[in-house]
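Here it is, the structure in full.
The other protein chains are all here in position, but one chain of the complex has been omitted.
What follows is subunit A.
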Amino acid sequence: MKVAIVKYNAGNIYSVVNALRRIGIEPILTDNAEQIRNADKVIFPGQGEAKSAMEYLRARGLDSVIRSLKQPVLGICVGQQLLCRHSEEGDTDCIGIFPMEVKRFCPTCHEEKIPQMGWNSITDLKSLLFDNVMENDYVYFVHSYYVPLHKDYTIATVDFTLPYSAAIHTENFYATQFHPEKSGDVGSRILENFIKL
């Protein structure tokens, strides 16, 4: 099993490497188009800012590489947001696998602090990605922008200021807003499920 992690300027990629090693996978960390295309699974992680991330990906042609992939791809956090059409963050055109518009949270009360940072529960789970994951299980989020719900693409819902997409899916593309690599045993199961796809 060859698992490639797309290497780019959007932070904490090593925690994904560590999480995969914990489930017995030795991933390849790469920005090489051939290596990415030849992998059995591709993980597109991220923690950072959308505009500079997209500029970096475009400058290396990685946006079209990602768009052309046929094997299962898992976007994480900013990786999920970049798979959408456009992000309010820096008014950025993204890769466009999903038609959604990434928006910034608007807090409705003082208790809702941006970024959302911590454990929140996911519901309406409908994907093999959540095999052995229970409704209302908690996973770890750190983000200020979110992907709205979409009737065709949302495969998990979370509520913070409003219900939005905790995970999305179309064809071979999967993506989570939360960090499975930091979400304890639930997160490990989700990564294992992705590897088994």
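The rule is short, and it goes like this: a contact is a pair of C-beta atoms (placed from the backbone, for glycine too) under 8 Å apart; a residue touches a chain by one contact, two chains touch by 3 or more; residues count from 1.
Note that contacts and distances are computed from a predicted model.
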{"item": "Omitted chain, identified by the protein name its UniProt record gives, among \"Polar amino acid transport system permease protein\", \"Spore coat protein CotJB\", \"Lysine exporter LysO family protein\" or \"Imidazole glycerol phosphate synthase subunit HisF\"", "value": "\"Imidazole glycerol phosphate synthase subunit HisF\""}
{"item": "Option touching the unshown chain, where A:Glu26, A:Asp93, A:Asp131 or A:Asp159 are the choices", "value": "A:Asp159"}
{"item": "Residue numbers in subunit A that touch the chain omitted from display", "value": "11-12, 14-15, 18-19, 21-22, 47-49, 110, 113-121, 123, 136, 138, 140-142, 159-160, 181-185, 187-188"}
